[in-house]
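Missing here: one protein chain of the complex. Every other protein chain is in place.
Right, chain A next:
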Amino acid sequence: MEFVDIFSYKLPIAHLIDQLTNWLTTNCAGFFNLITKGGSALMDFITNGLLFLPPLLLIVLLTIAAYFGSNRHFKLPALTLLGLLFVYNQGLWTGLMNTFTLVLIASLVSVIIGIPLGIWMAKNDKVQAVVKPILDFMQTMPAFVYLIPAVAFFGIGMVPGVFASVIFALPPTVRFTNLAIRQIPKELVEATDAFGSTPKQKLFSLELPMAKPTIWAGINQTIMLALSMVVTASMIGAPGLGKDVLSALQHANIGTGFVAGLALVILAIIIDRFTQKFNQPIQAKPKLTPKQKRNHRLIVGGILAAIILILGAGNFKSLTQKAKPTINLGYVDWDSEVASTNVIAQVLRDQGFKVELTSLDNAVLWKSVANGSVDAEVGAWLPTTHGNLYKQYHNNLVDLGPNLKGVKLGLAVPSYMNVNSISDLSNQANKTITGIEPGAGVTAAAKKTLKAYSNLNDWQLSTSSSGAMTVALDKAIKQHQEIVITGWSPHWMFAKYKLKYLADSKHTMGRSENIHTIVKKNLKTDNPKAYRILNKFTWTKEDMESVMLDINNGMSPQKAAQKWIKAHPKQVKAWVD
(Lines give C-alpha, C1' and ligand atoms only; values in the text may rest on other atoms or scores of the structure.)
Protein backbone atom coordinates (compact mmCIF):
# COMPACT_ATOMS: atom_id res chain seq x y z
CA MET A 1 0.00 0.00 0.00
CA GLU A 2 1.70 3.11 -1.18
CA PHE A 3 0.76 6.37 0.46
CA VAL A 4 0.16 9.21 -1.97
CA ASP A 5 0.80 12.59 -0.48
CA ILE A 6 -1.80 14.82 -2.06
CA PHE A 7 0.02 17.92 -0.89
CA SER A 8 3.08 17.12 -2.95
CA TYR A 9 0.88 16.56 -5.99
CA LYS A 10 -0.63 19.74 -7.39
CA LEU A 11 -4.01 19.25 -8.97
CA PRO A 12 -3.78 20.20 -12.66
CA ILE A 13 -6.75 22.60 -12.57
CA ALA A 14 -5.05 25.33 -14.60
CA HIS A 15 -4.03 22.76 -17.17
CA LEU A 16 -7.58 21.44 -17.44
CA ILE A 17 -8.99 24.94 -17.92
CA ASP A 18 -6.40 25.56 -20.64
CA GLN A 19 -7.36 22.30 -22.33
CA LEU A 20 -11.01 23.25 -22.19
CA THR A 21 -10.55 26.72 -23.68
CA ASN A 22 -8.26 25.29 -26.36
CA TRP A 23 -10.84 22.68 -27.21
CA LEU A 24 -13.56 25.32 -27.37
CA THR A 25 -11.40 27.64 -29.43
CA THR A 26 -10.65 24.99 -32.02
CA ASN A 27 -14.01 23.23 -32.10
CA CYS A 28 -16.33 26.21 -31.89
CA ALA A 29 -14.23 28.50 -34.03
CA GLY A 30 -16.97 28.89 -36.62
CA PHE A 31 -19.52 29.88 -34.01
CA PHE A 32 -17.18 32.33 -32.31
CA ASN A 33 -16.19 33.89 -35.63
CA LEU A 34 -19.82 34.32 -36.56
CA ILE A 35 -20.50 36.13 -33.28
CA THR A 36 -17.37 38.23 -33.67
CA LYS A 37 -18.27 39.21 -37.23
CA GLY A 38 -21.92 39.88 -36.48
CA GLY A 39 -21.17 41.70 -33.24
CA SER A 40 -18.48 43.87 -34.79
CA ALA A 41 -20.73 44.74 -37.70
CA LEU A 42 -23.60 45.69 -35.39
CA MET A 43 -21.42 47.79 -33.12
CA ASP A 44 -19.69 49.54 -36.00
CA PHE A 45 -23.15 50.26 -37.39
CA ILE A 46 -24.27 51.93 -34.16
CA THR A 47 -21.02 53.80 -33.56
CA ASN A 48 -20.89 55.05 -37.15
CA GLY A 49 -24.46 56.22 -36.84
CA LEU A 50 -23.75 58.06 -33.60
CA LEU A 51 -20.60 59.63 -34.97
CA PHE A 52 -22.34 60.66 -38.19
CA LEU A 53 -24.48 63.15 -36.29
CA PRO A 54 -22.70 66.41 -35.51
CA PRO A 55 -21.89 66.20 -31.77
CA LEU A 56 -23.49 69.56 -31.00
CA LEU A 57 -26.75 68.50 -32.64
CA LEU A 58 -26.78 65.26 -30.68
CA ILE A 59 -26.07 67.14 -27.44
CA VAL A 60 -29.00 69.47 -28.10
CA LEU A 61 -31.31 66.54 -28.95
CA LEU A 62 -30.34 64.70 -25.77
CA THR A 63 -30.87 67.86 -23.71
CA ILE A 64 -34.36 68.24 -25.16
CA ALA A 65 -35.07 64.58 -24.44
CA ALA A 66 -33.84 65.06 -20.88
CA TYR A 67 -36.08 68.11 -20.49
CA PHE A 68 -39.21 66.25 -21.49
CA GLY A 69 -38.14 63.04 -19.81
CA SER A 70 -37.71 64.70 -16.44
CA ASN A 71 -41.14 66.35 -16.41
CA ARG A 72 -39.62 69.69 -17.32
CA HIS A 73 -37.23 69.96 -14.42
CA PHE A 74 -33.99 71.75 -15.16
CA LYS A 75 -31.47 69.63 -13.30
CA LEU A 76 -31.11 66.70 -15.69
CA PRO A 77 -31.12 68.73 -18.93
CA ALA A 78 -28.56 71.16 -17.48
CA LEU A 79 -26.35 68.28 -16.44
CA THR A 80 -26.71 66.62 -19.84
CA LEU A 81 -25.90 69.78 -21.73
CA LEU A 82 -22.90 70.89 -19.65
CA GLY A 83 -21.51 67.39 -19.15
CA LEU A 84 -21.62 66.45 -22.82
CA LEU A 85 -20.25 69.82 -23.90
CA PHE A 86 -17.35 69.26 -21.52
CA VAL A 87 -16.65 65.82 -23.01
CA TYR A 88 -16.83 67.25 -26.53
CA ASN A 89 -14.56 70.12 -25.55
CA GLN A 90 -11.95 67.69 -24.21
CA GLY A 91 -11.86 65.85 -27.54
CA LEU A 92 -13.25 62.65 -26.05
CA TRP A 93 -16.44 62.55 -28.13
CA THR A 94 -15.46 59.52 -30.23
CA GLY A 95 -14.39 57.68 -27.12
CA LEU A 96 -17.68 58.53 -25.46
CA MET A 97 -19.69 57.20 -28.40
CA ASN A 98 -17.63 54.00 -28.50
CA THR A 99 -18.10 53.52 -24.79
CA PHE A 100 -21.80 54.17 -25.12
CA THR A 101 -22.10 51.55 -27.85
CA LEU A 102 -20.24 49.01 -25.71
CA VAL A 103 -22.42 49.71 -22.69
CA LEU A 104 -25.59 49.68 -24.79
CA ILE A 105 -24.87 46.32 -26.40
CA ALA A 106 -23.58 44.75 -23.17
CA SER A 107 -26.67 45.92 -21.31
CA LEU A 108 -29.01 44.77 -24.08
CA VAL A 109 -27.44 41.32 -24.18
CA SER A 110 -27.56 41.15 -20.38
CA VAL A 111 -31.23 42.05 -20.40
CA ILE A 112 -32.08 39.64 -23.20
CA ILE A 113 -30.38 36.79 -21.34
CA GLY A 114 -31.06 38.00 -17.82
CA ILE A 115 -34.80 38.59 -17.72
CA PRO A 116 -35.82 35.18 -19.10
CA LEU A 117 -33.28 33.52 -16.84
CA GLY A 118 -34.62 35.46 -13.86
CA ILE A 119 -38.18 34.44 -14.72
CA TRP A 120 -37.14 30.81 -15.01
CA MET A 121 -35.36 31.04 -11.66
CA ALA A 122 -38.40 32.54 -9.99
CA LYS A 123 -40.64 29.78 -11.32
CA ASN A 124 -38.39 26.90 -10.43
CA ASP A 125 -36.58 26.38 -7.13
CA LYS A 126 -34.18 23.86 -8.66
CA VAL A 127 -33.04 26.32 -11.29
CA GLN A 128 -32.59 28.92 -8.55
CA ALA A 129 -30.43 26.54 -6.54
CA VAL A 130 -28.21 25.93 -9.57
CA VAL A 131 -28.02 29.48 -10.92
CA LYS A 132 -27.49 31.38 -7.65
CA PRO A 133 -23.99 30.04 -6.93
CA ILE A 134 -23.05 30.57 -10.56
CA LEU A 135 -24.12 34.21 -10.27
CA ASP A 136 -22.11 34.61 -7.06
CA PHE A 137 -19.12 33.14 -8.86
CA MET A 138 -19.58 35.47 -11.83
CA GLN A 139 -19.79 38.54 -9.63
CA THR A 140 -16.88 37.81 -7.35
CA MET A 141 -14.44 36.46 -9.92
CA PRO A 142 -12.08 39.34 -10.83
CA ALA A 143 -13.13 40.72 -14.18
CA PHE A 144 -9.59 40.39 -15.54
CA VAL A 145 -10.05 36.65 -15.57
CA TYR A 146 -12.78 36.91 -18.18
CA LEU A 147 -10.51 38.84 -20.49
CA ILE A 148 -8.30 35.82 -21.15
CA PRO A 149 -10.92 33.47 -22.61
CA ALA A 150 -12.59 36.47 -24.25
CA VAL A 151 -9.46 37.02 -26.34
CA ALA A 152 -9.15 33.31 -27.04
CA PHE A 153 -12.73 33.13 -28.29
CA PHE A 154 -13.36 36.46 -29.93
CA GLY A 155 -9.95 37.99 -30.61
CA ILE A 156 -9.64 41.63 -29.67
CA GLY A 157 -11.87 44.67 -29.94
CA MET A 158 -15.47 45.40 -29.04
CA VAL A 159 -16.86 41.88 -29.05
CA PRO A 160 -14.66 40.37 -26.32
CA GLY A 161 -15.22 43.58 -24.36
CA VAL A 162 -18.95 43.01 -24.58
CA PHE A 163 -18.50 39.35 -23.68
CA ALA A 164 -16.55 40.20 -20.53
CA SER A 165 -18.94 43.02 -19.64
CA VAL A 166 -21.95 40.74 -20.01
CA ILE A 167 -20.50 38.11 -17.69
CA PHE A 168 -19.73 40.79 -15.16
CA ALA A 169 -22.92 42.80 -15.52
CA LEU A 170 -25.52 40.07 -16.00
CA PRO A 171 -26.10 38.99 -12.37
CA PRO A 172 -28.06 42.01 -11.07
CA THR A 173 -30.68 41.76 -13.81
CA VAL A 174 -31.13 38.05 -13.14
CA ARG A 175 -31.23 38.50 -9.38
CA PHE A 176 -33.63 41.44 -9.37
CA THR A 177 -35.98 39.76 -11.84
CA ASN A 178 -36.04 36.61 -9.74
CA LEU A 179 -36.55 38.59 -6.55
CA ALA A 180 -39.25 40.81 -8.02
CA ILE A 181 -41.33 37.90 -9.25
CA ARG A 182 -40.91 35.99 -6.01
CA GLN A 183 -41.96 39.03 -4.00
CA ILE A 184 -45.35 39.42 -5.64
CA PRO A 185 -47.96 38.98 -2.89
CA LYS A 186 -49.07 35.36 -2.75
CA GLU A 187 -52.72 36.33 -2.83
CA LEU A 188 -52.35 38.00 -6.23
CA VAL A 189 -50.64 34.93 -7.65
CA GLU A 190 -53.45 32.80 -6.21
CA ALA A 191 -55.99 35.13 -7.78
CA THR A 192 -54.51 34.70 -11.26
CA ASP A 193 -54.47 30.92 -10.74
CA ALA A 194 -57.99 30.86 -9.35
CA PHE A 195 -59.32 32.48 -12.51
CA GLY A 196 -57.58 29.86 -14.61
CA SER A 197 -54.76 31.87 -16.18
CA THR A 198 -52.24 30.11 -18.35
CA PRO A 199 -48.59 30.65 -17.26
CA LYS A 200 -48.20 33.12 -20.12
CA GLN A 201 -51.27 35.15 -19.09
CA LYS A 202 -49.97 35.16 -15.53
CA LEU A 203 -46.58 36.42 -16.69
CA PHE A 204 -47.85 39.27 -18.82
CA SER A 205 -50.83 40.42 -16.79
CA LEU A 206 -49.41 40.10 -13.30
CA GLU A 207 -45.78 39.18 -12.89
CA LEU A 208 -44.01 41.45 -15.35
CA PRO A 209 -46.09 44.57 -14.66
CA MET A 210 -45.73 44.12 -10.90
CA ALA A 211 -42.03 43.30 -11.15
CA LYS A 212 -41.24 46.10 -13.57
CA PRO A 213 -39.88 48.68 -11.09
CA THR A 214 -37.59 46.16 -9.43
CA ILE A 215 -36.43 44.77 -12.77
CA TRP A 216 -35.59 48.30 -13.87
CA ALA A 217 -33.52 48.72 -10.74
CA GLY A 218 -31.65 45.58 -11.72
CA ILE A 219 -31.12 46.82 -15.27
CA ASN A 220 -29.83 50.08 -13.90
CA GLN A 221 -27.29 48.15 -11.82
CA THR A 222 -26.32 46.13 -14.87
CA ILE A 223 -25.69 49.27 -16.91
CA MET A 224 -23.51 50.70 -14.16
CA LEU A 225 -21.48 47.49 -13.94
CA ALA A 226 -21.09 47.39 -17.73
CA LEU A 227 -19.81 50.97 -17.54
CA SER A 228 -17.30 50.03 -14.87
CA MET A 229 -16.06 47.23 -17.13
CA VAL A 230 -15.15 49.52 -20.03
CA VAL A 231 -11.78 50.37 -18.47
CA THR A 232 -10.97 46.71 -17.92
CA ALA A 233 -12.22 45.75 -21.38
CA SER A 234 -9.97 48.37 -22.97
CA MET A 235 -7.01 46.12 -22.06
CA ILE A 236 -8.17 43.79 -24.80
CA GLY A 237 -8.70 46.51 -27.33
CA ALA A 238 -12.22 47.68 -26.65
CA PRO A 239 -12.24 51.26 -27.93
CA GLY A 240 -13.66 54.12 -25.90
CA LEU A 241 -12.95 56.17 -22.82
CA GLY A 242 -11.49 53.17 -21.00
CA LYS A 243 -8.57 53.23 -23.39
CA ASP A 244 -7.81 56.82 -22.41
CA VAL A 245 -7.93 55.94 -18.72
CA LEU A 246 -5.71 52.90 -19.20
CA SER A 247 -3.22 54.78 -21.34
CA ALA A 248 -3.09 57.54 -18.74
CA LEU A 249 -2.31 54.91 -16.12
CA GLN A 250 0.47 53.40 -18.23
CA HIS A 251 2.04 56.80 -18.82
CA ALA A 252 1.18 58.07 -15.36
CA ASN A 253 -0.64 61.10 -16.79
CA ILE A 254 -2.76 62.22 -13.87
CA GLY A 255 -4.53 64.97 -15.83
CA THR A 256 -5.66 62.99 -18.85
CA GLY A 257 -6.63 60.10 -16.63
CA PHE A 258 -8.77 62.38 -14.52
CA VAL A 259 -10.48 63.96 -17.53
CA ALA A 260 -11.27 60.58 -19.12
CA GLY A 261 -12.53 59.34 -15.78
CA LEU A 262 -14.69 62.41 -15.40
CA ALA A 263 -16.17 61.81 -18.85
CA LEU A 264 -17.09 58.29 -17.71
CA VAL A 265 -18.67 59.73 -14.57
CA ILE A 266 -20.73 62.16 -16.64
CA LEU A 267 -21.90 59.34 -18.91
CA ALA A 268 -22.73 57.19 -15.89
CA ILE A 269 -24.78 59.90 -14.21
CA ILE A 270 -26.69 60.70 -17.40
CA ILE A 271 -27.49 57.06 -18.11
CA ASP A 272 -28.40 56.48 -14.47
CA ARG A 273 -30.81 59.41 -14.35
CA PHE A 274 -32.40 58.44 -17.65
CA THR A 275 -33.00 54.86 -16.54
CA GLN A 276 -34.26 55.96 -13.11
CA LYS A 277 -37.17 57.50 -14.98
CA PHE A 278 -38.41 54.03 -15.86
CA ASN A 279 -37.88 52.83 -12.36
CA GLN A 280 -40.86 54.40 -10.68
CA PRO A 281 -43.17 52.46 -8.38
CA ILE A 282 -46.60 51.38 -9.55
CA GLN A 283 -48.92 54.29 -9.17
CA ALA A 284 -52.30 55.34 -10.32
CA LYS A 285 -51.95 57.33 -13.48
CA PRO A 286 -54.77 58.60 -15.64
CA LYS A 287 -55.60 56.39 -18.57
CA LEU A 288 -54.70 57.81 -21.94
CA THR A 289 -57.50 58.54 -24.34
CA PRO A 290 -57.29 56.73 -27.70
CA LYS A 291 -56.24 60.00 -29.32
CA GLN A 292 -53.39 60.51 -26.84
CA LYS A 293 -52.34 56.90 -27.38
CA ARG A 294 -52.25 57.48 -31.13
CA ASN A 295 -50.16 60.62 -30.64
CA HIS A 296 -47.79 58.76 -28.35
CA ARG A 297 -47.39 56.01 -30.93
CA LEU A 298 -46.73 58.58 -33.63
CA ILE A 299 -44.07 60.34 -31.56
CA VAL A 300 -42.33 57.12 -30.54
CA GLY A 301 -42.55 55.77 -34.09
CA GLY A 302 -41.17 59.04 -35.45
CA ILE A 303 -38.23 58.97 -33.07
CA LEU A 304 -37.46 55.34 -33.93
CA ALA A 305 -37.68 56.04 -37.64
CA ALA A 306 -35.36 59.04 -37.23
CA ILE A 307 -32.82 56.95 -35.30
CA ILE A 308 -32.84 54.20 -37.94
CA LEU A 309 -32.52 56.79 -40.69
CA ILE A 310 -29.56 58.48 -39.00
CA LEU A 311 -27.85 55.17 -38.29
CA GLY A 312 -28.41 54.15 -41.89
CA ALA A 313 -27.11 57.45 -43.22
CA GLY A 314 -24.02 57.26 -41.03
CA ASN A 315 -23.26 53.80 -42.25
CA PHE A 316 -24.00 54.64 -45.85
CA LYS A 317 -21.35 57.29 -45.52
CA SER A 318 -18.91 54.86 -44.00
CA LEU A 319 -19.78 52.19 -46.57
CA THR A 320 -18.86 54.50 -49.39
CA GLN A 321 -15.55 55.08 -47.63
CA LYS A 322 -15.05 51.38 -46.93
CA ALA A 323 -13.33 51.06 -50.27
CA LYS A 324 -10.08 51.70 -48.36
CA PRO A 325 -8.17 48.60 -47.34
CA THR A 326 -7.94 48.39 -43.57
CA ILE A 327 -4.89 47.41 -41.61
CA ASN A 328 -5.01 46.70 -37.90
CA LEU A 329 -1.84 47.55 -35.99
CA GLY A 330 -1.42 46.37 -32.44
CA TYR A 331 0.92 47.87 -29.88
CA VAL A 332 1.72 47.91 -26.20
CA ASP A 333 1.37 51.29 -24.54
CA TRP A 334 5.10 51.71 -23.99
CA ASP A 335 6.58 55.04 -25.06
CA SER A 336 8.93 53.39 -27.59
CA GLU A 337 6.12 51.43 -29.21
CA VAL A 338 3.73 54.41 -29.23
CA ALA A 339 6.37 56.29 -31.24
CA SER A 340 7.15 53.58 -33.80
CA THR A 341 3.55 52.42 -34.23
CA ASN A 342 2.28 55.94 -34.82
CA VAL A 343 4.98 56.62 -37.39
CA ILE A 344 4.31 53.47 -39.41
CA ALA A 345 0.56 54.03 -39.06
CA GLN A 346 0.89 57.53 -40.46
CA VAL A 347 3.01 56.21 -43.34
CA LEU A 348 0.37 53.61 -44.14
CA ARG A 349 -2.40 56.23 -43.93
CA ASP A 350 -0.49 58.40 -46.39
CA GLN A 351 -0.46 55.37 -48.67
CA GLY A 352 -4.26 55.20 -48.63
CA PHE A 353 -4.81 52.62 -45.92
CA LYS A 354 -7.38 52.88 -43.18
CA VAL A 355 -5.38 52.10 -40.03
CA GLU A 356 -6.85 50.85 -36.78
CA LEU A 357 -4.60 51.12 -33.75
CA THR A 358 -5.22 48.77 -30.86
CA SER A 359 -3.35 49.05 -27.59
CA LEU A 360 -3.05 45.73 -25.80
CA ASP A 361 -1.14 43.93 -23.11
CA ASN A 362 2.01 42.40 -24.58
CA ALA A 363 1.05 38.74 -24.19
CA VAL A 364 -2.41 39.39 -25.58
CA LEU A 365 -0.84 41.24 -28.49
CA TRP A 366 1.34 38.27 -29.48
CA LYS A 367 -1.63 35.97 -29.21
CA SER A 368 -3.68 38.34 -31.38
CA VAL A 369 -1.04 38.44 -34.12
CA ALA A 370 -0.86 34.66 -33.96
CA ASN A 371 -4.60 34.22 -34.34
CA GLY A 372 -4.85 36.92 -36.98
CA SER A 373 -7.05 39.42 -35.18
CA VAL A 374 -4.17 41.91 -35.40
CA ASP A 375 -2.40 42.31 -38.77
CA ALA A 376 0.99 43.43 -37.51
CA GLU A 377 3.04 44.92 -34.70
CA VAL A 378 6.39 46.69 -34.83
CA GLY A 379 7.43 46.22 -31.19
CA ALA A 380 8.69 42.64 -30.83
CA TRP A 381 11.88 42.67 -28.74
CA LEU A 382 13.96 39.69 -29.77
CA PRO A 383 15.66 37.33 -29.16
CA THR A 384 15.60 37.58 -25.33
CA THR A 385 12.95 39.96 -24.04
CA HIS A 386 9.97 38.43 -25.83
CA GLY A 387 11.73 35.12 -26.34
CA ASN A 388 9.17 33.11 -24.44
CA LEU A 389 6.30 34.54 -26.46
CA TYR A 390 8.21 33.95 -29.66
CA LYS A 391 8.70 30.32 -28.69
CA GLN A 392 4.99 29.99 -27.99
CA TYR A 393 3.64 31.57 -31.14
CA HIS A 394 6.38 31.55 -33.79
CA ASN A 395 4.63 28.87 -35.84
CA ASN A 396 1.56 31.04 -36.32
CA LEU A 397 3.16 34.34 -37.31
CA VAL A 398 5.78 35.76 -39.63
CA ASP A 399 8.86 37.53 -38.29
CA LEU A 400 9.91 40.22 -40.79
CA GLY A 401 13.19 40.84 -39.00
CA PRO A 402 14.45 43.91 -37.15
CA ASN A 403 13.13 47.43 -37.72
CA LEU A 404 15.46 48.95 -35.10
CA LYS A 405 18.85 47.55 -34.15
CA GLY A 406 20.78 47.74 -30.91
CA VAL A 407 18.31 48.18 -28.14
CA LYS A 408 19.20 47.33 -24.64
CA LEU A 409 17.47 46.05 -21.55
CA GLY A 410 18.87 45.96 -18.11
CA LEU A 411 18.47 46.89 -14.50
CA ALA A 412 19.10 50.62 -14.22
CA VAL A 413 19.80 52.88 -11.26
CA PRO A 414 20.23 56.64 -10.82
CA SER A 415 23.91 57.54 -11.36
CA TYR A 416 24.30 58.80 -7.77
CA MET A 417 24.01 55.20 -6.47
CA ASN A 418 27.36 53.54 -5.94
CA VAL A 419 26.54 50.14 -7.45
CA ASN A 420 27.82 49.28 -10.91
CA SER A 421 26.87 45.69 -11.52
CA ILE A 422 24.01 43.40 -10.60
CA SER A 423 26.28 41.33 -8.41
CA ASP A 424 27.00 44.46 -6.29
CA LEU A 425 23.39 44.64 -5.14
CA SER A 426 22.91 43.65 -1.51
CA ASN A 427 20.26 45.55 0.42
CA GLN A 428 19.71 48.76 -1.58
CA ALA A 429 16.24 50.13 -2.36
CA ASN A 430 14.46 47.87 0.16
CA LYS A 431 15.66 44.90 -1.90
CA THR A 432 13.03 45.75 -4.47
CA ILE A 433 13.24 46.03 -8.24
CA THR A 434 10.60 48.45 -9.51
CA GLY A 435 9.20 46.85 -12.65
CA ILE A 436 6.54 47.45 -15.32
CA GLU A 437 3.60 45.38 -16.61
CA PRO A 438 3.61 41.73 -15.51
CA GLY A 439 3.26 40.64 -19.15
CA ALA A 440 6.24 42.65 -20.44
CA GLY A 441 9.37 40.92 -21.73
CA VAL A 442 11.66 42.89 -19.46
CA THR A 443 9.66 41.57 -16.51
CA ALA A 444 10.34 37.99 -17.55
CA ALA A 445 14.03 38.83 -17.93
CA ALA A 446 14.12 40.44 -14.50
CA LYS A 447 12.56 37.33 -12.95
CA LYS A 448 15.22 35.21 -14.60
CA THR A 449 17.86 37.58 -13.22
CA LEU A 450 16.53 37.30 -9.67
CA LYS A 451 16.87 33.52 -9.93
CA ALA A 452 20.33 33.56 -11.53
CA TYR A 453 22.16 35.86 -9.11
CA SER A 454 22.61 34.40 -5.65
CA ASN A 455 22.85 37.86 -4.05
CA LEU A 456 19.31 38.59 -5.24
CA ASN A 457 17.62 35.54 -3.79
CA ASP A 458 15.76 37.59 -1.18
CA TRP A 459 15.00 40.47 -3.53
CA GLN A 460 11.59 40.97 -5.00
CA LEU A 461 10.23 42.33 -8.24
CA SER A 462 7.29 44.66 -7.86
CA THR A 463 5.33 44.96 -11.10
CA SER A 464 3.04 47.86 -11.95
CA SER A 465 2.98 49.69 -15.29
CA SER A 466 5.61 51.55 -17.28
CA GLY A 467 3.94 54.84 -16.37
CA ALA A 468 3.90 54.02 -12.66
CA MET A 469 7.54 52.97 -12.86
CA THR A 470 8.63 56.30 -14.37
CA VAL A 471 6.65 58.17 -11.70
CA ALA A 472 8.38 56.16 -8.98
CA LEU A 473 11.73 56.84 -10.62
CA ASP A 474 11.03 60.57 -10.81
CA LYS A 475 10.05 60.65 -7.14
CA ALA A 476 13.12 58.70 -6.03
CA ILE A 477 15.49 60.97 -7.97
CA LYS A 478 13.85 64.13 -6.62
CA GLN A 479 14.19 62.84 -3.06
CA HIS A 480 17.64 61.39 -3.78
CA GLN A 481 16.59 57.90 -2.73
CA GLU A 482 17.81 54.53 -3.93
CA ILE A 483 15.83 52.77 -6.65
CA VAL A 484 16.47 49.89 -9.03
CA ILE A 485 14.29 49.76 -12.15
CA THR A 486 13.81 47.49 -15.10
CA GLY A 487 15.04 49.80 -17.84
CA TRP A 488 15.16 49.63 -21.59
CA SER A 489 16.36 51.94 -24.28
CA PRO A 490 15.51 53.68 -26.47
CA HIS A 491 13.56 55.56 -23.83
CA TRP A 492 13.16 59.22 -22.97
CA MET A 493 14.04 58.61 -19.33
CA PHE A 494 17.67 58.17 -20.26
CA ALA A 495 17.58 61.63 -21.83
CA LYS A 496 15.74 63.18 -18.91
CA TYR A 497 17.59 61.67 -15.93
CA LYS A 498 21.16 60.59 -15.25
CA LEU A 499 20.78 56.82 -15.17
CA LYS A 500 23.20 53.95 -15.62
CA TYR A 501 22.69 50.29 -16.53
CA LEU A 502 24.10 47.75 -14.08
CA ALA A 503 26.65 45.38 -15.59
CA ASP A 504 25.09 41.98 -16.23
CA SER A 505 27.82 39.37 -16.18
CA LYS A 506 25.41 36.45 -16.60
CA HIS A 507 23.54 38.12 -19.48
CA THR A 508 20.16 37.16 -18.00
CA MET A 509 18.76 40.57 -19.00
CA GLY A 510 19.66 39.76 -22.60
CA ARG A 511 22.62 40.79 -24.70
CA SER A 512 22.10 43.45 -27.28
CA GLU A 513 18.67 43.14 -28.82
CA ASN A 514 16.68 44.30 -31.81
CA ILE A 515 13.08 45.35 -32.23
CA HIS A 516 11.35 43.21 -34.86
CA THR A 517 8.26 43.61 -36.95
CA ILE A 518 5.93 40.62 -36.77
CA VAL A 519 2.83 40.12 -38.91
CA LYS A 520 0.04 37.61 -39.10
CA LYS A 521 0.57 34.54 -41.17
CA ASN A 522 -1.25 35.32 -44.39
CA LEU A 523 -0.74 39.08 -44.56
CA LYS A 524 1.49 38.64 -47.58
CA THR A 525 -1.34 37.20 -49.63
CA ASP A 526 -4.11 39.25 -48.01
CA ASN A 527 -2.50 42.62 -48.29
CA PRO A 528 0.79 42.54 -50.23
CA LYS A 529 1.23 46.29 -50.28
CA ALA A 530 1.03 46.70 -46.53
CA TYR A 531 3.23 43.66 -46.12
CA ARG A 532 5.91 45.22 -48.33
CA ILE A 533 5.88 48.51 -46.44
CA LEU A 534 6.06 46.78 -43.07
CA ASN A 535 8.86 44.60 -44.35
CA LYS A 536 10.93 47.61 -45.42
CA PHE A 537 10.28 49.66 -42.30
CA THR A 538 13.57 50.32 -40.46
CA TRP A 539 14.87 53.25 -38.49
CA THR A 540 17.36 54.09 -35.77
CA LYS A 541 17.44 54.61 -32.06
CA GLU A 542 17.94 58.37 -32.56
CA ASP A 543 14.92 58.56 -34.87
CA MET A 544 12.81 56.89 -32.28
CA GLU A 545 14.03 58.95 -29.37
CA SER A 546 13.29 62.20 -31.19
CA VAL A 547 9.68 61.13 -31.65
CA MET A 548 9.50 59.92 -28.05
CA LEU A 549 10.78 63.17 -26.70
CA ASP A 550 8.21 65.16 -28.71
CA ILE A 551 5.44 62.98 -27.30
CA ASN A 552 6.80 63.22 -23.79
CA ASN A 553 6.89 66.99 -24.12
CA GLY A 554 3.17 67.04 -24.75
CA MET A 555 2.78 66.62 -28.53
CA SER A 556 0.10 64.15 -29.58
CA PRO A 557 1.59 60.88 -30.93
CA GLN A 558 0.02 61.45 -34.35
CA LYS A 559 1.41 64.99 -34.61
CA ALA A 560 4.86 63.86 -33.51
CA ALA A 561 4.81 61.11 -36.14
CA GLN A 562 3.73 63.54 -38.86
CA LYS A 563 6.51 65.89 -37.83
CA TRP A 564 9.12 63.16 -38.08
CA ILE A 565 7.81 61.96 -41.47
CA LYS A 566 8.01 65.50 -42.83
CA ALA A 567 11.58 65.78 -41.65
CA HIS A 568 12.71 62.45 -43.18
CA PRO A 569 11.12 62.22 -46.64
CA LYS A 570 13.93 60.15 -48.13
CA GLN A 571 13.80 57.48 -45.48
CA VAL A 572 10.04 57.15 -45.77
CA LYS A 573 10.22 57.03 -49.55
CA ALA A 574 12.55 54.07 -49.28
CA TRP A 575 9.91 52.15 -47.28
CA VAL A 576 7.00 52.76 -49.61
CA ASP A 577 8.61 52.28 -52.98
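Rule of thumb we're sticking to: a residue touches a chain if its C-beta (ideal position, glycine included) is under 8 Å from a C-beta of that chain, and two chains touch if they have at least 3 such contacts; residues count from 1.
Operating definition for what follows: contacts and distances are computed from a predicted model.
One subunit of the complex is not drawn; among "Light-independent protochlorophyllide reductase subunit N", "Quaternary amine transport ATP-binding protein", "Electron transfer flavoprotein subunit alpha" or "Quinol:cytochrome c oxidoreductase monoheme cytochrome subunit", its UniProt record names it "Quaternary amine transport ATP-binding protein". Considering A:P209, A:P383 or A:P528, the position touching the chain not shown turns out to be A:P209 (whole complex). Which of A:T198, A:N418, A:S454 or A:Q479 touches the hidden chain is settled by the complete complex: it is A:T198.
Touch with the chain that is not drawn comes from one residue among A:E187, A:E542 or A:D577, which is A:E187. Across the interface with the omitted chain, chain A contributes residues 185, 187-188, 190-198, 201, 205-206, 209-210, 282, 284, 286-287.
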